[in-house]
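Left out: one protein chain. Kept in place: all the others.
Take a look at chain A:
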Amino acid sequence: MSFDADVIIVGGGLSGLSAGITMAREGLNTILLERGEYSGAKNVSGGRMYIHSLLKLVPDALEKAPLEKPITKETYLMFCENNKKISFSFEEKGKRNSYSVLRAKFDRWLANEAENLGLLISYSTNVYNAYREHEGITLETDKGALKAPIVIDASGVTSVVFRSLGLRNFSPDKWMLGVKEVVKGNGLEREEGEAITVVNAIKGAKGGGFIYTNKDTLSVGFTITFDSIPKSEKPAKDLVEEFREKMGIEGEVLEYSAHAIPYYGYKNLPRLYDKNVIAVGDAAGFLINDGFTIRGMDLAIASGMVAGIAVKKLVESRNYENTEIYYKMLEESFILRHLELAYNRFSVINSSLSLYPDVICKVLSDMFTVSEDRRTLISDALIRLKESGITLGKALDDLRKVVL
C-alpha cells in the first residue's frame, strides 16, 4: 500500500501549523491540508493569546509575530436588573503575558514560518470525508483522495476526521457560538492593550461579551451556548450589534464574523485519539473558560506541538496504532492539568453564574443606600440570596468551586 505522506494534517489553524512546524523540524514527510485560500481566511477568535506556548514554538516570536497589543489592563463589567451595573479594573503595566491578535494576519504569518521550514501546505483543499483503508486513513477532498498511515485532525471544532469516523456526537449545550465585529479605532489612546469582559449584557443568553483593543481596531464580540440562543432576548444575528450598542461603541464596523467554540469541559472531553488518528486544538475540545480567561489558542499551539512529537515516535516505531502515547504525553503537559483545574469554575459558570450578578448588585445597592432600616453586609447578602432562591449551601458550594 502506498501512502501520500508519513502524516497528513487536516487544518492549517494554530494547532495544525504548530504540529506541522514541529514535524518539519523533526524531518517528517508531512502534508497539511487547509480549506482556506490562506491560513486564517476562515478563522475567528476573540483575540487574546496567552503567549507562553507561542514562545516555545517560535522563541523569537515577540520580535517577529504580528501581535497587536500586550494586554495589561483587565476590566470586568457585570450588568444586573434595573440598569444597575458593577465594574472593576485591574492594571499591570509592562506585563507581557498575553496579546491581542487578529487571526487572518496571525495564522498567515505562522503558515509562512511553517513553509519556510519546509512544510508542504495545500490551500483551498476541503476535506469532506475520512475512512479507514489498508491500515491507514483515506481523506476525500475536493482535489481528490489522499492517504496516510496517521492523520492529525486539526480542523477545529467541527473535527471533520473524527466526525467522519463516527467519533463525534455534537450537541448544542456543548458548543458556543461566537459572533464578532472588528471596529475601526476609537478608545485606543492607551498604548498597551485592554481586555473587557462583560457579564449579563443580554438577558437569557448563557455567555458573555468581550472587547479587546488592537493596534488600529477594536475586537467586539459575544459568546453564547447554542442551546440558550432561542431563550435569549435577541436572535444570533443581532447579538453582537445589541452588545456593541449597549457598550456605546461607535465607529465604522469593518468585519462581521462568527465561529463555533467547543465548550465541553474536562469531564466531557470527546475522544482525543484512536488508531491512526489524533485530535488537537479545538478538534479535541481543548478550551478553557473559567470566568477569568477564555483560552483555546495557547492550548491549540501546545497540543499541536505535543502531537508532532508523538507522531515522530509513531513513525519511528512504524506502529501507527499506538496513538495512546499522545494521550500520555498530554497528561504530562500542562494541557490536561489546566483543563482539569478549570473544571470546577467551568461547571459553576455553566450552571449558575447568571444567578449571582443580580444578588451582588442588590447587596451593593443596599450598602450604598442609607435609610433607617440598615443591615450588616452578611445578613443583607443572606436575605438577598434567599430571595433569589439560592440556598446558603449552594452559594457556599459555588464559592468553594470558584475559589479552589
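Observations on the structure shown:
The criterion applied here is as follows: a residue touches a chain if its C-beta (ideal position, glycine included) is under 8 Å from a C-beta of that chain, and two chains touch if they have at least 3 such contacts; residues count from 1.
In the analysis below, contacts and distances are computed from a predicted model.
The listed choices are "2-oxoisovalerate dehydrogenase subunit beta", "3-ketoacyl-CoA thiolase", "4Fe-4S ferredoxin" or "ABC transmembrane type-1 domain-containing protein"; the UniProt protein name belonging to the chain that is not shown reads "4Fe-4S ferredoxin". One of A:52, A:237, A:328 or A:400 touches the chain omitted from the figure, and that residue is A:237. Within the full complex, the residue among A:70, A:156 or A:207 touching the omitted chain is A:156. Among A:188, A:260 or A:309, the one in contact with the hidden chain is A:260. Contact with the undisplayed chain is limited, among A:179, A:272 or A:315, to A:179.
Within the complete assembly, A:124 is the residue of A:124, A:268, A:293 or A:365 that touches the hidden chain. Among A:80, A:102 or A:280, only A:102 touches the chain left out of the display. For chain A, the list of residues touching the undisplayed chain reads 35-37, 40-45, 102-107, 124, 126, 128, 142, 156-158, 170-172, 175, 177-179, 181-182, 217, 219, 226, 229-230, 235-239, 241-242, 245, 253-260.
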